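Here the complex is missing one protein chain, while the rest keep their positions.
Chain IDs A and B follow the sequence of writing; residue 1 opens each chain.
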Amino acid sequence: MKRFAKYIGRRFGWYLLTFFFALLLNFYLPRLVPGDPISQIVSQIASGGVESETMRKLYDTYVHEFGLDKPVIVQFLNYVAMLFRGDLGTSFSQYPTPVIRVLGQAVLWSFALQLPALLAGWVVGNLLGAVAAYRKGVFDHTVFPIALFFNSIPHYALGILLLYFLAVVLNLFPVAGGYDQTLSITFSPAFVGSAVYHYALPFLSIVLVTVGGQAIGMREMSVYELNSDYVLYCRSLGIGNWRIVGYVFRNAVLPQITGFATSLGMVVGGSLVTEVVFSYPGVGTELFTAIRQADYPLIQGCTLLITLGVLGANFLMDLTYGLIDPRIRAAEMGEAGE
Amino acid sequence: MRELIRRMWRAPKVRAGAIIFLAVVLFGLLVPAVVGVGPMKTVGELYEGPSAQRWLGTDNFGRDVFVELAYGTRTSLEVGLLSGLIATLIGTAMGSLAGYKGGLVDGVLNSATNLFLVIPPFVILILLSIGLQNRSIVMLAVIIGITSWSWVSRSVRAQVYSLKTRRHVDIARISGFGTFAIILREILPYILSYVVMAFVLQVASGILNEATLSMLGLGPLEAVSLGTMMSWALMFEAVRAGAWWAFVPPVVLIALITFSLKYVNSGMDEVFNPRLRRA
Partner (left out) sequence: MRPRSILRDVIALVVLAGAAFCLSSCGKGPQGQASTPAVLPREQTLYVAGLQWGSPSTFNPIAADPDWPVGEAHRELLYETLFAYDMISGELQPLLAKSYRWADDLTIEVSLHEGARWHNGERFTADDVVYTYELARRYELPYSAFWDYVGEVKAADERTVLFRLDPRTQNRLMALEYICHTHIVPKSVFSAKEKEFGGDATALRQWTNEDPIGTGPYRMQESSPQRVVLKRFDDYWGKPLWGLPAPLYIVHVIYKGNESGNLALEKGDVDLSQQFVPQIWKMWEGGKPVGVWLKQPPYYYVSGSMPSLIFNLHRKPLDDPAFRRAIAYALNYEKIAELAMTRYSPTMVPGLISKFGDEARYFDQKLVDEQGWHYDLAMAGEILAAAGYRKGRDGVYRMPDGSRVRPLRVECPHGWTDWMSTLNMAAQNLREIGLDVRAEFPEYPPFYDRVQQGDFDMVMYNPSGSYSPAQPWLKFRNVMSAKGVPAIGAGRAFWNWGRYQNDGAEKLLAEIPTVTDEAQRKKLYADLNRIFMRDIPVLPLEYRPWLFYEFNAAHWENFPTAENPYAPPQICTDGAGIRALYKIRPVLGGAR
């Protein structure tokens, strides 16, 4: 058990280091965006014929308020200090709303959309892949290309297609938003029903693409396992088919779990654009509006959240993988001794 | 080497995928050559439907969608190929160096690789492309390439790690050849299959990344690409106007390119990895 604890400790340490670099990138990269958000705030006031001197005073006031007149190092240290206090800063574009409040609501919508969709896709996809591997024949030969095709369509592109065919042409589903505009956010059945109804299309886009990818991966892993020595040996021993499938599945699923975690980073990107397609009130739409308006604190908040989520998921996967597969732990330990 | 290619070509998946991919490439190269005039010319009204003259109608700027589609395919392919090349080169270099050298070099390179693997490349990509003043095809391919090499590096490293204990490598080392010479002559030929497969996948992901960036409005400034076509369609409300010809064709083409590349990749995988072949 001590070795395991050491293993966890090292992994955690490594993730902490990664997080620090992510913070650095997170802080610095948005500042690469050319464009001065303050002058935008100030110029919105200028639409009514104002003298330049007044404008300049207003501009200086805001710059000072946002701390943009201090050197970059100081700004970074302030940023880290605020993070420890749980303060993600104030959004420029939605001044004076704090970033945490903007993101708090958006995160939950995104979370509620993506997690079930990814999981559903993962489960259905893996099942499909395993069955295809096992059944062989026509089933396998049709499932594979179809699954691959779906996996080749970006989430949001599938979303646009679904939007067009199901929502506009056939009028089966709503076109945008998280819930019907006539409703207030309460726990009423009307609201929940409406939220689910609005949920269907974005959910479907993510699920279909994920199913495709998972099916293929699982099928390949299953075929790989099915051709391995221990399976042949079991067969020659006369062990029943279902037992064998059980072993195969358990071995084949492991890489799928890791694959799930590492592809999380890419999946997050595609799903976020899907939100924009459907005007879904999640982190995706907030991030893109923030980018358009050079809203540093909000951009930083969003990217930090995404990074944290992905890092967290990866860490959890490392943990579970370490627990499931003793070979991994040994390999890590072995490497360390090198 | 020739043996390798012959084996690959015999696999049905590789053949099918390659044919589709080549068909798309031809589309992207021939149509612009035949038509001559660029895709930017306004020839009609907003969102005219398909007709005998204009096979796929017009887009929001009144431009010929069929011509745009061909030019767009070419642009997307260019970005994909260039970014794939860059990513594969960087990944292979990093991976083989790390795997061969081991020790501190390995540790440092490994951490850097994992860093890029885990911090969502999508995020870095967005920020970098906003910061770019000159969003040309080449620049975009470069930044896509430098943010997506991590997994290539990882898989190459694993291979090299096991390869470096082989006898011919030892002989070369004892004979006094330098690191780079050894990697190039003794190791690379054995991992060539992996590198080629990685390249194929990188091209596919490069095209997808470009499409995503263009959807966000961060695509190439002067060229038409499949991604920019989709983003115009969304911005100019093609869905609401029922102008399916403005967004369905680019989606289908992206799917076709990606599909064909992944199919080829899957086929190659089966060739190099017999256990993956059907019993």
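The definition used in the following text is that contacts are C-beta pairs under 8 Å (C-beta built on N, C-alpha and C of every residue); 3 or more make two chains touch, one makes a residue touch a chain.
Worth saying up front: this structure is predicted, and the values here are computed from it rather than measured.
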Check your understanding: Which listed residue (B:Met94, B:Leu109, B:Val239 or B:Val271) would be found touching the missing chain in the intact complex?
Key -> B:Val239
Review point. Any idea which of A:Leu83, A:Ala112, A:Val131 or A:Cys234 touches the chain not displayed?
Key: A:Ala112
**Study point:** Residue among A:Phe76, A:Phe165, A:Phe191 or A:Tyr247 touching the omitted chain
**Key:** A:Phe191
**Study point:** Absent-chain contact - pick from A:Gly129, A:Pro281 or A:Pro297
**Key:** A:Pro281
Point to revise | Of A:Asn78, A:Thr97 or A:Thr142, the residue in touch with the unshown chain | key: A:Thr97
Practice item. Quickly run down the residues of subunit A that touch the omitted chain. Key: 33-37, 39-59, 61-62, 65, 91, 93-97, 102, 104-106, 108-109, 111-112, 115-116, 119, 123, 168, 175-179, 181-188, 190-191, 253, 276, 279, 281, 285, 289, 291-294, 320, 323-324
Revision key, fill the gap. Residue list for subunit B contacting the dropped chain reads 40-42, 45-46, 60-62, 130, 217, 221-222, 234-237, 239-241
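The working rule: only the chains that are shown with their structure count from here on.
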Study note, to complete from the structure: So, in the complex, the side of subunit B touching subunit A is made of residues 102-103, 106, 111, 114-115, 117-124, 126-128, 130-131, 133, 151, 204-205, 208, 211-212, 215-216, 230, 233-234, 239-240, 242, 244, 247-248, 251, 254-259, 262-263, 266, 269, 273-279
Point to revise | subunit B contact footprint on subunit A (complex, rising order) | key: 14, 17-18, 21-22, 25, 29-30, 32-34, 136, 144-145, 148-149, 151-154, 156-158, 160-161, 163-164, 168-169, 216, 220, 223-224, 226-228, 262, 265-266, 268-270, 272-273, 276-277, 287-288, 291, 299, 303, 306-307, 310-311, 314, 338
